[in-house]
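The other protein chains are all here in position, but one chain of the complex has been omitted.
By letter and in written order, the chains are A, B and C; residue numbering begins at 1 in each of them.
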Amino acid sequence: MTLDLTRRSLLKFMGGAAVGSMLSPLPWKLLDDAAIWTQNWSWIARPPRGPVSHKYTTCQLCPIGCGMRARLIGASFVSAWPVAGHPAAGMLCPLGLAAAQMRYHPSRVRGVARRDRTGADPAWRIVDADATIGELGQRLAACRSRGAADSVAIVDLRPGRSMSRLYREFLARQGGGLYVTAPDGWQASAAAFAGLATVAALAPAPDPARARTVLNFGAPLTAGWRGHAITPHAAGGPLLIQVDPAASITAARADRWLPARPGSEAPVALALAHVLVFEALASDARVNALADLPHQNGSTLRMALADFAPERVAEVSGLTPAQLRDTARELAAGRPALVLGVGDAGGGPLGAEEEAAIWNLNLLLGAVGPDGALGVRPADTALFDEPAAPAARSLSDIPDGSLDVLLVDGSFPGAPVSAEQLRRKLRGAGGLLVALSPYAGGAAGTPADVVLPTFAPGEWVDDVPAPALSARASYAWATAVAVPAPFALHPAEWLARLEAASGLVVPVEGGKAGHEAELKRRAGVLQARGSGQVFDPADGNTTDVAAMSDPDMLAGALARGAHWSDKATLTLADRDLRPLGTDGAMAAHWRSLAGGRVEAAHTAGSAGSLVLMAGGGLAPTAGAITAPVLNKLYRESGLQPGSRQLAISATTALAHGLKEGAPALLTTPHGRRRVRVRFDNSLPPDVARLAAGPDPSDMGDPAASPDDRTDIPDLCGAADRPVWRLVRADLQEAHDGNA
Amino acid sequence: MDRHLIQRGLDRTTLPRFLLWLLPWLLLAAWGGTSATQLFRDGLYHTNMDNRFAFGLWIILDLAIIALGAGAFFLGFMTYLLRRHEFKQVLNTAVIVGFVCYSGAIVTLAIDVGQPIRAWFAFWHANVHSMLTEVTFCITCYLLVLLIEYIPIVLKNRRLRTVPGAAVLEFNLHKLMVVFAGVGAFLSFFHQGSLGGMFGVLNGRPFAYREGVGIWPTTFFLFIWSAISAGPSFIMLITMIVQAVTRKKLVDDFVLSRLGRLSGILLSTYIIAKVADTVVWIMVTLPGKGFDAAEFYRSDMFGAWVLFLELTVFGLLPATILLNRRRVEKMPWLIAGGFLTCFGVAFNRFVFTLQTLSVPTMSFDRFMIYWPSQQEWGVLAGVFAYGVILYSLSFRYLNLFPRERELQTTTGGN
Amino acid sequence: METHSKATVAYAMVIDLDKCVGCGTCNVACAIENNVSVPPSEALENRGLTWMRTQRVDNGKAWPDHRTVTVPIPCQHCEHAPCIHVCPVTAVQLDESTGIIGQIPTRCMGCRYCMAACPYHARYFNWFDPTWPEGLQDTLNPDVAPRMRGVAEKCNFCHGRLDRARELAAAEGRPADEPVHYTPACAEACPHGAITFGNRLEEGGPIAALEKKPEAFLLLEALGTAPKVTYLSREPWIRRIGLSRLDRVRGHGDGPEGA
Partner (left out) sequence: MLPTAYEFHWDTGHIVFLGIFYSVLTVVMSTLIIASLRARRDMNKRREADIAWHESFSELATERRHCRHEFDGTFDAKVCGHEFACGNCEQHRALAAAAGGDDSIRVPPAQDAPATSPEGRLYHRGHTWVEARHDGTYDVGVDDLLRSCVGNPDRVTVPGVGTRLMAGTPVADLQRGRVHARVATPISGTVVAVGDYEGGRLYRLRPDDGKARLDQLLRATEARVWMLRELELLQARLTLPGEALALADGGELVGDLMGAYPDADWDAILADLCLEP
């Protein structure tokens, strides 16, 4: 037998083998695996690997300071989850849930970034840190040496923190720079309360849980991302009366809804007060006495309210006199009653006159008293004995064009200031706006010329003071749960380097160490005070501070994400109270309101077919930096409106010849903006709303034109007037230039 | 230049003129190729489809051309199994048109799926309960059958037939063609049906859902019926178009008339079934699912005219035209009837694909509309151009119409 | 996979629409838990990936009678799921032991037939290559595999969490057939406690009780898909949103919105 290997037999063998192997699973399985393998390209992200652990911290993305459980895989901070039973709020909003993504936000700067805003190429570029610090230091020194310390300012977007003290001390050493805060609606409301009491350094502490009736002016209490959720009476909470121009979710959920016209908050509050005073519904004598308490010029609240009979206010508010009277009576009968101002959190603050009228209403209802639902608590500055100098100023107090160096603290990604507001304060082209921020965007980064990269949320220990209008004093630390980015620096370190560069001797306990010392000092203050309790998020237990013998124990607990809160609120004695706004400008303003110029009060000197409301977004404020995943709520589901989506009722839009989704041009006395029409029948006729909240993307909306206002506050004139929630606007059809 | 490749006695234009004719189609094919490349490289975001419009132009195209390509199997069935030899005159055209339609559909599907590299999973991980599985299996098998049916036509090329083996293979394949015609009819029956079943089984989409007959929804049978009604008409129209473009008489007129009448007979029965089905759908199916047919015809885009158009202008009207013996002998009537029939079946597929996705299901859904992107049109154009090019090449180099030469000499031989 | 002759577990969800305020926390929590990528900016509403999507629904009336409700819509995990039998590649599967409808992304070939089949629009397609901004992949959840482009994906009741819970149960030495309790990300994150999740077959469990409430309704119940996601509302008009459009319009005798 011979083995005859011809080419033919070899081919036969190969053919047979090929056919045979086709019948085996081998090639198919190989194909299967190959198909899967080919899908696992390197650009498909790989999750981190490692042991799972948890750390507790406090969310620092908005003032509420919710408890947060950070999930870590190895050393990677991958996600944040709410802490059930946490005293601040046992929940997290989308901002907080996405906190882990904030460290990798695409606009994060990876070095000292600078740009020439006026030049041909306004793009950010990474520059030499030492040279930049040197230049800034020289500027500071120059200001100091020429005695113009007030041409240096720091904007602290969240006052009351340890960093706030460091900022103040820095400014003090620079010879008296300006310390500026920018209150949001909640803070403004709390600030307006200050005049109500003769005792200083007290903050209002409304506690809806103690109220039987709550009258709320516009705030999305049942709908917001903020922790101030109130359950309506129907669901076991207090009787909730909502004053809201829009048929919002809160309005629908509330037990009563008063669809008052936009801007009529003050007249409505005053009309309710009128009924309380003139119908003597304020039951006891002490409250009646307040109504007749004469002011310096002899005017009384009763006199100021005389103009606000419900019949007159009905015209300006769109409510019937009966509605107003019934509401007042319901409030009087439903004591303890509480009246909350604030307004739509997405817009700017309510005006001082509105807040005053609202606090007065609380006064008349006996809310501020032993049986009321409105207590007081020590202000954070008082609690921690923060230096009073330099005094906190409002941004509007700073003259335009007066600053050489403006430092903006950007550890809070969103703020109630607009880019234009900030830049106007700079001295012509020479002023420099320096952001201490992780991002080349957001409230601090957007207007900046220079960004000094700081730690992102979760990378450092920042303290979280009590939010405005919270029922109790509280304090917590946002602890460091993630590995700090190597290219970033602690804001206190930047301060120290600036200080050194400006030719001053940095204190021994400066920089990061100084911040740490202040944090510890605060823990010590609380421990020494001995009141209140500490909530441990890891086990949900609460410990009395009195049981803590050592300040380090409290500091240790805070470092583990614990939350301190005071047990009780304080009450004010009658002698410490006086009604607001019975004198001077405020009274005059009120009188003008009674004249029926409700909207004109907010939109002075302008004409327009629509009333434009800023707000309706759920976020803290305009310009906030948000995690990429928030796009799910904006672009991908249309749940939240973007800042180019003009909510307007179908009837009004169609009257303007605009269909759903039509591009339109919105013109206010302060600017123009291309928008897209979004039907929202919850709005009354001739009212449009533009969300001032974060806008993660332009959502495919019309391209910005050169004269386009990018900031909604600017569009509403925030740079010109303190209250910018309402503005008159015209709307006309635009033609898609970029079709 | 290429005379030696062209059947003797067939009058074909010169090569440069032929290339000139191909040029625009090649450009369209290049557009299709560019689009396909973009889609393969970057993914389907180049289309205008979205999560609501999961199906778009391509599925409509697939469904329509597969329905129109039904002429291939149906005429094969008529010729080989029912021995209606007059259809032999257009059978080659039917096979090539069928091949173009099916291969075009498969190429389009390969572009349409998000992971073309896994397209074979439809076989490997076949879910036998899915109508789409049935479609995939059947059209792949049927494409194989069409390829086998195409081979003998190619082998009869003037050059190839001089290869001794080619003629022998062709002869033997041809002798067994009845088997392929039978298998083709079987496969086509199922996948035409399954394409309808694809929509009829969507129990979450009341617009498409239909009651079952046995294990299949009624659309299964309606799709078969409409496809075989339109198939002969389409072949008739294609033949007429080829006759018009080449300015030649290629088949006897009576063949065209018979194709038309065949369509007419089938279409009239189909329309009766379709009307009955629609009535059952409106009266029984929809109320049972909590819907009302009126809801589906409320938008600007899809009014009640859709239903009206489908049943009358694209149904009753061509059926009455094509049923009439005298009318089918008059070319204008025949063209009108055939065109309406073909357009009707395409319209039916369009409605089933697009309106199903367009109409709301949940009460708060909106009517949506969709317009294909440039790339989607590109692929459509590419497939169309591919068909024209393949047919043109076949017409030039293969003997598609057995009667062509004789008809040429009898009519003056030009 | 193990199959039980008689299922003792059928996970189900109850969403109280009277508590939902449309904050979108569930949507974000879901995306974070399940590594749902963020498509590039050209992707609008209909190209997104939102396993849990919150839909604004109104009563069709004009101000001041206008009312809005926000409806979170995850995959309904229908008992008679229209998506399972349509998938040609067996990439959609019912896990008999949990009632969860799973989607196997590595097997999906992207034909999107399931998406056409789903009346709840709860399925999403990766129109884009899933990408994360630089570094962001360090925040991905290792319990859930990221997907690739060209495949469908949807809510799976946080199967990654179920697996973790099972691991934990096994580590604690509990028998494998004992039902495990776990909470999907949306239910955990909902600030208003609107989402309840659990085993509907559990005797006396919260789900069974909620599902029996008179306020309970299903989306498109008449379709016969038998969803395992139940909605609650005391408002009659909200309960009608689960019906088909026409029923709803009849329900309050008004013209259709925007008609």
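Here is the rule we use: a residue touches a chain if its C-beta (ideal position, glycine included) is under 8 Å from a C-beta of that chain, and two chains touch if they have at least 3 such contacts.
A quick note: this is a predicted structure, and the numbers were derived from the prediction, not measured.
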Inset, instruction - Identify the residue among B:82, B:128, B:244 or B:331 that touches the chain left out of the display. - result: B:128
Inset, instruction - Could you tell which one of B:106, B:148, B:323 or B:368 touches the chain left off the display? - result: B:148
Inset, instruction - Decide which residue listed in B:36, B:153 or B:187 touches the omitted chain of the complex. - result: B:187
Legend entry - Contacts of chain B with the absent chain, listed as residue ranges: 3, 7-9, 123-126, 128-129, 133-134, 137, 141, 144-145, 148, 156, 161-162, 164-165, 167-173, 175-176, 179-180, 183, 186-187, 399, 402, 405-406, 409
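Keep this in mind: only the chains that are shown with their structure count from here on.
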Inset, instruction - Please name the chain that ends up farthest from chain A once chain centres are defined by their CA atoms averaged. - result: B
Legend entry - Between chain A and chain B, centroid-to-centroid distance (C-alpha), Å: 61
Legend entry - Shared interface positions of chain A, touching two or more other chains: 39
Inset, instruction - Specify, in ascending order, the residues of chain B that touch 2 or more different other chains. - result: 115, 118, 121, 124
Inset, instruction - Flag every residue of chain A that touches chain B in the complex, lowest number first. - result: 28, 31-32, 35, 38-39
Inset, instruction - Name, in rising order, each residue of chain C that touches chain A in their complex. - result: 18-19, 21-25, 27-29, 31-33, 35-39, 41-45, 47-50, 53-56, 58, 61-68, 70, 106, 129-142, 144, 146, 148, 188-192, 257-258
Inset, instruction - Would you tell me which residues of chain C are touching chain B in their complex? - result: 42-43, 46-48, 55, 57, 71, 78, 80, 82-83, 85-91, 107-113, 115-121, 123-129, 148-152, 219-225, 240-248, 256, 259
